[in-house]
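Yeah, one chain of the complex is gone here, protein chain that is, but the others are all in their spots.
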Amino acid sequence: MYKLLDQRKCVSFLITFFIFSFGYAQKNLLVLQTDFGVKDGAVAAMKGVAMQVNTRLQVFDLTHEIPAYNIWEAAYRLQQAAPFWPAGTVFVSVVDPGVGSSRKAIVLQTNSGHYFVGPDNGSFALVAAKMGIKAVREIDEKTNRLPGSQESYTFHGRDLFAYTAARLASGRIRFEQAGKLLPNKIVMLNWQPAKVENNVVTGMIDILDIQYGNVWTNIDEKLLAAIGVEKKDSIDIDIFYQDSLRYTGTMPLVNTFSDVPDQAPLAYFNSLMKLSFALNMGSFSQKFGIASGPGWTLRIKKK
Amino acid sequence: MYKLLDQRKCVSFLITFFIFSFGYAQKNLLVLQTDFGVKDGAVAAMKGVAMQVNTRLQVFDLTHEIPAYNIWEAAYRLQQAAPFWPAGTVFVSVVDPGVGSSRKAIVLQTNSGHYFVGPDNGSFALVAAKMGIKAVREIDEKTNRLPGSQESYTFHGRDLFAYTAARLASGRIRFEQAGKLLPNKIVMLNWQPAKVENNVVTGMIDILDIQYGNVWTNIDEKLLAAIGVEKKDSIDIDIFYQDSLRYTGTMPLVNTFSDVPDQAPLAYFNSLMKLSFALNMGSFSQKFGIASGPGWTLRIKKK
Partner (left out) sequence: MYKLLDQRKCVSFLITFFIFSFGYAQKNLLVLQTDFGVKDGAVAAMKGVAMQVNTRLQVFDLTHEIPAYNIWEAAYRLQQAAPFWPAGTVFVSVVDPGVGSSRKAIVLQTNSGHYFVGPDNGSFALVAAKMGIKAVREIDEKTNRLPGSQESYTFHGRDLFAYTAARLASGRIRFEQAGKLLPNKIVMLNWQPAKVENNVVTGMIDILDIQYGNVWTNIDEKLLAAIGVEKKDSIDIDIFYQDSLRYTGTMPLVNTFSDVPDQAPLAYFNSLMKLSFALNMGSFSQKFGIASGPGWTLRIKKK
């Protein structure tokens, strides 16, 4: 045996090692989002399937506390977190009231190089709008289903999505092997884009920062600049639910919470650089009964 | 030094590397379940202990939201998730009202090659029934206790179970070193097995799929087939708490939720292939006041 190991062999061994080592260097990331909660074993079953595929995957939770069946919030949370992850990260999102129906099971590849695996029911609408659609494939259940799960109809999160995503993240399959190419579009959601007209900015309340009761809109800095609002200026705000006025008030646009006294209202740009409202050390949404979603709109004027 | 490195040395170095690399290839998995919740530092202390043993372990949560002291649910969640994990995975389950009492601290090895570490109080009854007992060992506190924790009596989860499980998962000890061999049995729980008699299937409600309010029984497909029920057939269902009738109704056996209208009841096989009841887009358990556990039984007839 030693005779076989001339320097040539030694070199190829070393090259093998290098390649092997680079395999390690690129760790593969899998991020899971569901509306399952974490009180039962469902999320753990998904992670077990991922570990069956490859024990070296790094698996993370985005959140499992999406309110049951709330596709808008699933879409929102993905676009809130995904841009902060490296290209190549594979996200699974399972908020799937239509499991077993004709809704498609897809893998979306964005222009940013991220992958999104789950039902095509609007959950990917906001990441598609933000990061751009590069390609969409329909998961081929014949080749990409957890072996032995054919009789199970109600847990695609485990049997189809976690399995396919783990295989994609670990390089067991390439994106091309996920299934057949679909046209470059996905199911979208209705929302009211922010705009400016006659010195009034209109938009919607995307979501609440629930832990603190802050109200996050879809209005960015450029629109406020367009009506001449700068930091330290005050703005007049009307919030509507459908056509009924739910809040009217005036508050300063500041950098951060501690720029106003405790319990005072403030407007600020949140961590996604969108206009938001809060009470310093209090809950704006609770005090004024404000919620979020397509029905909640607002109008902003410079004071 | 270079003179020492003849080709023989080079070979043994390379062999060492191969072995080392295989060490990496087999990542060791540790999965934790408790009734501690995640609001304090207890689970994190357990993970810290695991990291003291070996920083390369992959540590996962099954759930930490088992209701306090609920051994039945601990047992159920383990058998729900564990079969989806690779052989060799080490599970810790700490729902341990008898900590410090005479209940035994054990490691259970199942025929499937999984390990379960925790108190022998019934928590492992369902995985033992499902996956088979290969061997049981009593943890030897002299050799398998976190050094320095001898004065601590109330946190075996950290001092004994996480420590021993991490050492087992990382190969620091072999199963044989966990402690002395016990007889091949563990503490079991009472439950009503599903059966068929006179064209009536009887069984129990194992658990609720709490996030959605679905009701999961212990009845499998074969029993329904034995009374001639096929997909699309309707079935009559009576649910009892102890001897009192709590629900009676008729519903179709379908593949998935979207096979019936919103708010309509349906029967289906869940992700563990057990008969379950739900309201499409609603909560069956909440609407009809149904709970789960040994007291909740049911009778099924073909309509």
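List of remarks:
Each chain carries a letter (A and B) given by its place in the written order, and its residues are counted from 1.
Everything that follows uses one rule, which is that a contact is a pair of C-beta atoms (placed from the backbone, for glycine too) under 8 Å apart; a residue touches a chain by one contact, two chains touch by 3 or more.
Source: prediction; values computed, not measured.
Within the set A:210, A:226, A:245 or A:291, the residue that contacts the chain not displayed is A:210. Per the touch definition above, the residue from B:59, B:105 or B:127 contacting the chain not shown is B:59. Among the residues A:77, A:137 or A:156, only A:77 touches the chain that is left out of the figure. Touching the omitted chain from chain B are residues 1-2, 5-6, 10, 13, 17, 20, 24, 35-42, 44-45, 47-49, 51-52, 55-56, 59, 68-69, 97-101, 151-155, 158-159. Touching residues on chain A toward the chain that is not drawn are 7-8, 10-11, 14, 17, 21, 24-29, 31, 58, 60-65, 77-78, 80-86, 89, 207, 209-212, 221, 255-259, 268-271, 273, 281.
To be clear about the criterion, only the chains that are shown with their structure count from here on.
Separation between the centroids of chain A and chain B, computed from CA atoms only, is 30 Å.
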